[in-house]
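A single protein chain has been omitted from the complex, and every remaining protein chain is retained in its original position.
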Amino acid sequence: MKEVLKVSHLYIRLKRALDQPIVNNASFSLQKGSALAIVGESGSGKTLTCKAVMRLLNARQFNISGSIRYNGMDLLEMSEKKIRALCGSKIAMVVQNPMTAFNPTVKIGAQMAETLRVHQKLRKKAAYELGIHALERMNLPRCEQLMNSYPYVLSGGMLQRITIALALIHEPDFIIADEATTALDVKNQQMVLEEFEKMKRRGIGLLLVTHDFGVAAKLADDMLVMRRGKIIERGTVYDLFSAPQQTYTKELLDASMLRKEKCM
Amino acid sequence: MIKKLLKSKQAMIGLTLIVLVTLVALWAPLIAPHDPNKIDVLNRFMSASSQYPLGTDQLGRCVLSRLLIGASYSLGIAVPTLLVLGIVGLTLGTASAYVGMRWERVFLSICDIFMAFPALVIVLSLIGALGQGLLSILLAVAFSLWAWFAKVVWSYARMEISKDYILAAKIAGCSDRRIILYHIIPNIFPQFLVYLSTGIAGMIIMISGFSFLGLGFEAGTPEWGAMLNEARSNFYSHPELVFYPGLCVLITAAGFNLFGEALRDMISPEEVNE
Partner (left out) sequence: MVVFFKRCRALIITLFGVTALSFLMANISIVDPAEAYARNIFLHPTEEQIVQIRNEMGLDQPLYEQYIQWLGSSLRGDLGISLQTKNTVVSDIGQKLPITMQLVSLALLWVVVLTIPVSLVAALRQNSWFDHLVRVATILGASLPNFWLGFLVLLFFAVTFPIVEVVDGNLVSLVFPSLVLATPLASISIRLLRATLLSNLNKDYVTYAKARGLRNGRIVWGHVMRNSLPPLVMLFCQYIGHMLAGSAIVESIFSMQGIGTHLVDAIMARDLPTVNGCVLIIAMIFVFGRTLADIINKRLNPRMINRDEVLYD
């Protein structure tokens, strides 16, 4: 199987507190068409890890060392211009809160079109048409009208489908989904999970960040448990669920099971 | 909050300047080496000496004494006016934001009307009507600025009222008076304090600007703006007489601005982080 992302010995430190790494020696890899879930409580460093992959961390604030290899290139060494060219085309992201992800003062269509036009030479009109097609593929209703609306008139579920459509347009090698279902209601969560399932089948790698074991169990092949910046346990989803080694993992598992029971 | 304020260098510089000027304003008659109004035509335009530390002006008056007394004029006008404005603004602003509906709209359009008049215009009209004098200046400043204060408070209060905890307080059965006094006002107070602090700086500059134009004070009053105005005819030969009073205004205003801005940085952390 082809490896699309390999993170090794990743350290992230705050520049003003260099002695305490907030991500401490993280190593993992992501295969084509598979899904890797990073679970852990808030503040465990999972979001930072993802942001580091897309180079979204402010370089004046964070000190990052180690290597993040994608197709043989080190993303950390790349120029900002090159990494931006990869982001949104070969490496895509599905956001945590779709309601705040778009610029509220610019219409959806314009924001989609500008994304398309950064990555390929297109006329404005062609970009719009491509955008409409992408939305139609997500089974969104009245796509032309959608392109002409401002983000704040749309629901979270709709916006999340738009971000997924946008992520898929350029056939990415892998997608980072940081708590992509957390802000959604149950119905929309279900829909997003199905989309992720389809992506996997199309051979796209998925890097899931979640605190929801249910989501991880449904989608992921492998799992990492992070705590205080360290990866404390790793394995296949089956192994981790059936025989967690660390007490922390057990606690997390129990807590999420408890929640599920209460819900029922 | 107070601890953080004590740690901020900027806030401390500002506070030191404010305290310094306030002390001078309070004790000016005691520390002034001479009578600020004593005219001594024989000793005009004297340069600095041990007797006159900053020299004398075009009428032979001691410049240092006049500058020191000037502090009490500037602060003496700005601080009480500001207190009145603050109370008016706080009352009207929170009340209209809380009551809402028609009253709010009426309040806003009245504010709009008053805000359309630049302070200088109102001062000029009132001086035209009431004649020269401190009272005209005070009335005019209050008259032209109350709407700004009330509207700022209104916008802060509006934002606070839309928050969930106010709803929670209402559900819990808090009386309106209690919600306003114990919830809204304490929560908008830090922002309001910033506005007051920077507002006082603006007011000091404004008032000295008026007296520079010859409005408000009798001729010969040792007010900074007025001193500057009197010195302007000898500007090219004795620029220092123009320089000192302006510097005093700058220092006082900078004190309040530095303090206010430091406070603002503290209460709006989202701008400072990341």
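First chain written, first letter: the chains are A and B, and each begins at residue 1.
Convention: contacts are C-beta pairs under 8 Å (C-beta built on N, C-alpha and C of every residue); 3 or more make two chains touch, one makes a residue touch a chain.
Everything numeric in this text was worked out from a predicted model, so none of it was measured.
Per the touch definition above, the residue from B:A25, B:I184 or B:V242 contacting the chain not shown is B:V242. Among A:K6, A:R84 or A:R228, the one in contact with the hidden chain is A:R84. Where subunit B meets the omitted chain, the residues involved are 108-110, 112-122, 124-131, 148, 151-152, 154-155, 194-195, 198-199, 201-202, 205, 208-209, 212-215, 225, 228, 232, 235-236, 239, 242-243, 245-247, 249-250, 253-254, 257-258, 261, 268, 270-271, 273-274.
Hidden from this view is one chain, which touches subunit A at 51, 54, 56, 80-81, 84-89, 92-93, 95, 97, 100-106, 114-115, 118-119, 150, 152, 163, 166.
In the analysis below, only the chains that are shown with their structure count from here on.
For this pair, subunit A with subunit B, the centres built from the Cα atoms lie 52 Å apart.
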